[in-house]
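Only one protein chain is missing; all other protein chains are in place.
Each chain carries a letter (A, B, C, D, E, F and G) given by its place in the written order, and its residues are counted from 1.
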Amino acid sequence: LVGIVMGSDSDWPVMSAAAEVLDELAVPHEVGVVSAHRMPQAMLAYGADAAGRGLRVLIAGAGGAAHLPGMLASVTSLPVVGVPVPLKYLDGMDSLLSIVQMPAGVPVATVSVGGARNAGLLAARILGASDDALRARLDDFRSSLEASATAKGAALRARLSSS
Amino acid sequence: LVGIVMGSDSDWPVMSAAAEVLDELAVPHEVGVVSAHRMPQAMLAYGADAAGRGLRVLIAGAGGAAHLPGMLASVTSLPVVGVPVPLKYLDGMDSLLSIVQMPAGVPVATVSVGGARNAGLLAARILGASDDALRARLDDFRSSLEASATAKGAALRARLSSS
Amino acid sequence: LVGIVMGSDSDWPVMSAAAEVLDELAVPHEVGVVSAHRMPQAMLAYGADAAGRGLRVLIAGAGGAAHLPGMLASVTSLPVVGVPVPLKYLDGMDSLLSIVQMPAGVPVATVSVGGARNAGLLAARILGASDDALRARLDDFRSSLEASATAKGAALRARLSSS
Amino acid sequence: LVGIVMGSDSDWPVMSAAAEVLDELAVPHEVGVVSAHRMPQAMLAYGADAAGRGLRVLIAGAGGAAHLPGMLASVTSLPVVGVPVPLKYLDGMDSLLSIVQMPAGVPVATVSVGGARNAGLLAARILGASDDALRARLDDFRSSLEASATAKGAALRARLSSS
Amino acid sequence: LVGIVMGSDSDWPVMSAAAEVLDELAVPHEVGVVSAHRMPQAMLAYGADAAGRGLRVLIAGAGGAAHLPGMLASVTSLPVVGVPVPLKYLDGMDSLLSIVQMPAGVPVATVSVGGARNAGLLAARILGASDDALRARLDDFRSSLEASATAKGAALRARLSSS
Amino acid sequence: LVGIVMGSDSDWPVMSAAAEVLDELAVPHEVGVVSAHRMPQAMLAYGADAAGRGLRVLIAGAGGAAHLPGMLASVTSLPVVGVPVPLKYLDGMDSLLSIVQMPAGVPVATVSVGGARNAGLLAARILGASDDALRARLDDFRSSLEASATAKGAALRARLSSS
Amino acid sequence: LVGIVMGSDSDWPVMSAAAEVLDELAVPHEVGVVSAHRMPQAMLAYGADAAGRGLRVLIAGAGGAAHLPGMLASVTSLPVVGVPVPLKYLDGMDSLLSIVQMPAGVPVATVSVGGARNAGLLAARILGASDDALRARLDDFRSSLEASATAKGAALRARLSSS
Partner (left out) sequence: LVGIVMGSDSDWPVMSAAAEVLDELAVPHEVGVVSAHRMPQAMLAYGADAAGRGLRVLIAGAGGAAHLPGMLASVTSLPVVGVPVPLKYLDGMDSLLSIVQMPAGVPVATVSVGGARNAGLLAARILGASDDALRARLDDFRSSLEASATAKGAALRARLSSS
C-alpha cells in the first residue's frame, strides 16, 4: 500500500524508520532506491505507475537539492510524503526547503528533518482516514505514546526523589 | 470531510485558498477559527471530536510560534495538514519550523509558507487515496495544470517572436 | 513554588541545570515530564491546576516544534519560562523560534538555547520581585559571579605573566 | 511598579504596546529612554537603582546589537523582560539573538520580535505571581481573549455561509 | 545555441535579462516555459533532446522548491545554468539552495538570486571557451564594464567637488 | 585545458575531487594554489593569462569570505566554476554566498558546498559543449550513474527481503 | 587622510553617511568608485598606492559577493573598514559574510549592514588613536550623543505625561 523510496541507498539508515513504524502498524509497504537525478525516467515511471500498481501513499526521502518527492508528486495524484534527509553540511535546511516549498498545484506532505518515523506514521494516518481498523490502531499507538511518556515522567520523579 | 481551521480570522486571506481549491474539486469542507493559545480546551475538543463528526482530514494554518497543527495532531489520528502563515517579520520561517519539526510520534503534513492552496490539494489527494472518482478529478486537475503551463509557454514564445 | 517540566525525559540532561540553581538559591521546586504532543490533556491540566496547587512560576523545556511552554501559558496566568532544547539538527533555532514567537496575548519568557540554568535564575528573580530575602540572595549571587570573574581574570594574568 | 525603557525614542511606536496593556490591567508603570550605548553610566544607574526606587519588573526594548536588556539584568536582581525591536534589515533576528542568548548567570526574559504587548503581559504575570487580584485580572484577560477568538470564528463562519 | 527555459511565465520579468545580454553579444537563443512540476514528461524531453537539436547550453530559472535546473541536468550532458528566482517569501534562499545543492554526479552552474543577466553571460563564456570571436566580444564587454565604472566614479567625484 | 586553483593547500582535501573526476574523464588539467588575499597580484596574473596559456575553464575553491572565484572571473572571459569550501563554522554558508552572489556583469558558475566533484563534472560539460567525444563520455558517465543507482536499489531490496 | 571607495555609484546613497560624519569631525577624505570586479587592476593599484599617497585609513563599501574591502586589505597595510551594503534580496547578510569572514592574515574592520556612518566614525577613532585633538572631538561627539539621547527621553516622558 505504501511505497518508500529514497534517492540513494545511503539514505536508508534514516529512511528505515519509516518502514519500521509501518511494520509496527501492520501496513504493507515496499522499499526502493529511485534517484531523481541519476535515473530520472525510471523515477517518473515509478511515480506514474504507483497508483495502478495499488500503492496508495508514497514516502520519498532525499537530501540537499532534494527533488525526488516533488517530482513524484508531479506525476501521480497519490499523496506524497517528503522526508528531508540531512547531509554533511547545512543540517538539512537545504533538504527541507527543497521539499516543502513546492509551487501551487503540486503539494508534498513534508515532515521534519530526518523525520522518517513520522513519515511512516503520516502514511498510516492517510490510509487510516478511510480504514477504521487502522485508525483504531493509530488511536492505540497514541495511547501507548501517552502511557510511555507518563511512565518516563514517573520514573524521572522517582529517580530524583530517591537521590 | 475536511476541516479547515486557523488560529485567527486574520489568517483567512491566506487560508481561503484551501477552501477554494476544495470547492473546485467538489470536496465538502467546513471552516473555523480554533486558536491553540486563546481557546486551548476548545481547540483540543475540536481535534478530539473531528473523526467522530465525520471529518477525514484537518487543515490547520497558523503563524509565528504556530502550535495549532501539532496540537490537533496530538489528539486525533486523522492526518493533519499544516500551513505556515507568514507574519510581519521573519518571512514565515518561524511558522514553518514550528509546524514541520514535530517530534517522532505525532506527524504534521507541512506545506510551503503561505501554501494554503497546496494544503487543500493535499487534503484532496489524501481523500483520493481511497476514492477513485476524486483521484480521477485530481488527474484531470494535473492535466489542466500541464495544459495551462504549455499554453503560457506558447503565448510567451508568440509574444517574443512578434516583438 | 516552581514547576519544572519538559517534553521528554531525554531533556533532563539539559533541564537539570534549572533545578540545580534553584537548589543553590533554596527555592522549592518540582520536576515532571509533561509532553504537549504525547499527553495533551494531562499537559493542559498541569497548567490549569498549577496556580491552585501553589506554584508561582513554571519552567518548560522542549525541542524542535516546541509547543509545551506556549500551551502551558495558554491555560495559566502564571509566568512561564521557556527553554529551547537543541535537537540533533538546526542547533536549537527551531526550538527557539517555536517558543519565543508567541502571538500577542500569551507571553512566554524565553531564555537562550539550552539555557536551563538561566531559566532557574529567571524563576528566582520572578519570585524575588516580591520576596526581599530571595532578592537579597540573588544580589549575593550576582556578587559571587563578579568575584569569580575577577578572580579568573587575575589567574589568567598571573599565568600569562609567569610564562 | 514596572519600568519600561528603550534605547531610542524611535523605539516608542513598538514599545508603546507594553504601556497600553499595563494600562488595561491597571498596573502602574513609568517610561524612559535609556541607551546602553549613548548613556552607559546613566543606563547602569537606572538598573542599579530600580529595585530601591520600588520598581519590581523592567521591560527593555532595543534593536540590532541590542545590549540594553542584558546590561540592565547585570546590575539588578529584578526580572528583566527584553523586547527585540526589528530594524530596517534582518527582520529583528539580530535583535532577538542579541537579547536571548545571554550567558549563564544573567537571564533576560525574551519575547517575540516586536512583541511589546506580550512584554507588558509578561510583566503583569510576574507581578501577578504574588498578587492574587492582578492574577485574577489576568485570568479575566485570558477569558476575554477566548471569547473574542470564539466570536471571530463565529463571524467568519457566518460570513462564509451567507456568501 | 542557448535554450532559456523557466518554470512559469511569471518568471519572465526576471529571466528576460538572460535573453537581453545574449542579444547584446549576438548569441542565438530560444525561450520557453518548461515546468518541472506541471509538465514533467515534456520537461525531461526538452532536456534529453536539447543536444540533438543543436543547443549547447541550457539556462533554467525557477523559484521555491526549484527543481527545473537539476532535472534538466539529469537528462543531458550539456552544461545547465540555474537561476534562483526569488518568490514572495524567503528572498530566494529556498530557490538558491534547491538549485545549488545538487548531489555529486549532476552539476548545475548556479548564479545569484535573480541573476539572470549573469546566467546569460555565463552561457556566453561557456560558448566562448571554444569560440575565439565570442570570447573577444566578451573581452570587449569586460572592457566596457571597466570604462563605465571608471566614468561613473569620475562623475561622482565631479558632482561632489562641485557641490 | 582546466585550471584548478584554491586559496590554500588546506583546501586540497576538498578540491582533489575535481581533479579526480577530470582524470576519470581524461580531461587534462593543472592544479595550483592561488590566494586572492595572500598573493593578489599573482592571482590576477593567473586569471589574466589563463586563456593565453590554453586553459578553457577555471575551477576555483575558497572558503569564508571567498573572493578567489569572483576575482578570477573579473580578469578573464573564460568560464569560472566556484566551489564553496566549508570552514570550521557556518557550514560553508559564508563561502556559498561570497561566491554565488556576484554582481551583474561578472558571473561565477557556483556548485554546492564542498561540491568539488561536481565542479570537475561541470568543467567537463563546458568543454563537452564543443567536443562531441567528451560529451559522449559524459553521456556514458550518466549511464553509469543510473546503472549504479539501479544496482544499489536492487541490492537494498534483496537485503531487506532476505532479512 | 581617509579614502572612501565603493563598488558602484549606486552605493553612494548608503556610503555618503561616512563622508558626512567625517565632515562633522573635520577629517579630510576623498571619495571614489573602485570596483573589485569591473576594474580589478585599478582597484589593486588604488589599494597599493594608498599609503604612499598619504591616506591612513580606507573605507570600502560593497554589496552581495562583496570583495572590495578584502581585496584592498590584501594590497595595503593600512586599516580597511568594510561596509556591507544591502542589496535587493537577503537583507545584506551576503554582503556581511563576504566582508567579515576574511581568512587569517588579512583583516577587515567590518561594521553593520548599511552602517556607513559608523564606518566614518571608526575611521576617525583609528586616526584619533594617535591624534589627541581628534580624540577630544570624538569625546565631545560621544557627549553630544548622550545629551541628545537624554533630551529625547525627557521629551518622550513630557509628551506622555501631558497626554
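The working rule: a contact is a pair of C-beta atoms (placed from the backbone, for glycine too) under 8 Å apart; a residue touches a chain by one contact, two chains touch by 3 or more.
It should be emphasised that the depicted structure is a prediction, and the values quoted were computed from it without experimental measurement.
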{"item": "Per the touch definition above, residue among C:Met43, C:Ala62, C:Leu78 or C:Met93 touching the missing chain", "value": "C:Met93"}
{"item": "Touching residues on chain C - with respect to the absent chain", "value": "86, 91-93, 112-114, 142, 145-146, 148-150, 152-153, 155-157, 160"}
{"item": "Residues of chain G (touch criterion as defined above) contacting the omitted chain", "value": "17, 51, 56-57, 74, 77-81, 96, 100-102, 104-113, 115, 117-119, 121-122, 125-131, 135, 138-139, 141-142, 145"}
{"item": "Chain F residues that touch the omitted chain in the full complex", "value": "8-9, 12, 19, 31-35, 38-39, 42, 64-65, 88-91"}
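Note that only the chains that are shown with their structure count from here on.
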{"item": "Higher-contact pair (C-beta pairs counted), A-E versus D-G", "value": "A-E"}
{"item": "Separation of chain C from chain F, taking each centre as the mean of its C-alpha atoms, in whole Å", "value": "47"}
{"item": "Contacts with 2+ other chains: residues of chain E", "value": "8, 38, 64-65, 74, 90-91, 93, 100-102, 105-106, 108, 112-113, 142, 145"}
{"item": "Contact graph of the chains (line, ring, star, complete, other)", "value": "other"}
